[in-house]
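All protein chains but one are shown at their positions in the complex.
Our next item is chain A:
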Amino acid sequence: MNTSTEEMWDIELTPHGSLFDLKLKDIWHYRDLLILLVRRDFVSFYKQTILGPLWFFIQPLFTTIIYTFIFGNLAAIKTDGLPQPLFYLAGITAWNYFADCLTKTSSVFTVNAGLFGKVYFPRLIVPLSIVVSNLIRFAVQMAMFFLMMGIYMAKGANVHPNIYLLLFPFLLLLMAMLGLGLGMIISAMTTKYRDLSFLITFGIQLMMYLTTVIYPLSVVKEKYPHYQWVVEYNPMTPIIEVFRYGFLGEGTFTMLSLGITSVITVAILLIGIVIFNRVERTFIDTV
């Protein structure tokens, strides 16, 4: 009776899409948009500022100084024998990348509601562009870290870069995936329950204290052997420990802990993408 069922249709809009349809083909088609969004973020970041891209340096630099003063000198937390500023800067640089990806991704739907409400493009492009544009900022901060490392090494400090340095790209990928995955889960939920956007700001801060940013894992193991698992199974901990070990020569991790982190990260990312894809279809009705 219906002859048109045999015809070829390019797009079919239905109430529910398939769960694992990641629209990779669509995303590939929109790859130029990704690049342009990254450019927009970068340019608009320092437009009408005097210091411009210098702001990329200022924030981690001052945080390092303050951490050195409070946690290093006042609280006298050990740093595995590493120079304190270098120890904190390594933690801050890595943590910042993860935290930036997470916070910015988590507000994707609410911030872009106006845009998403008007025109269709694969929504996943926006979180991806966030991860990429944060990469620029991360690269600048890494440059500062290398500079500081060079200064300390020239002074003959106890810093020993080693072969684990080669894991760096992998660590970066893990951080991006983890930030993206968690961010997407939260962003999907904030469209309905705005409470989560309040939670995220101090949630990230709390999570930082459960990660080995201001203290090494070895200290936790020594002082709180009963609670160390909280810190140890935090997926960010092995990433930062390996990062520190590779560049500075001190850090506590096993290949197993890094493996567990990788598995958790991939799982979170997959859950994130599935939830994100489900919500993007109708979020505009509830946002």
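Before moving on, here are some points about what is shown:
Keep in mind that, in the parts below, a residue touches a chain if its C-beta (ideal position, glycine included) is under 8 Å from a C-beta of that chain, and two chains touch if they have at least 3 such contacts; residues count from 1.
To be clear about the criterion, contacts and distances are computed from a predicted model.
Comparing "histidine kinase", "RNA polymerase sigma factor SigL", "ABC transporter domain-containing protein" or "Lactate utilization protein" against the UniProt entry of the hidden chain yields the protein name "ABC transporter domain-containing protein".
Of the listed residues A:K25, A:K47 or A:K155, the one in contact with the hidden chain in the full complex is A:K47.
Annotation: of A:H160, A:R194 or A:K221, A:R194 touches the absent chain (contact as defined above).
Chain A meets the missing chain through residues 4, 7-17, 29-30, 32-33, 36-37, 39-40, 43-44, 47-48, 114-121, 192-194, 281-282, 284-286.
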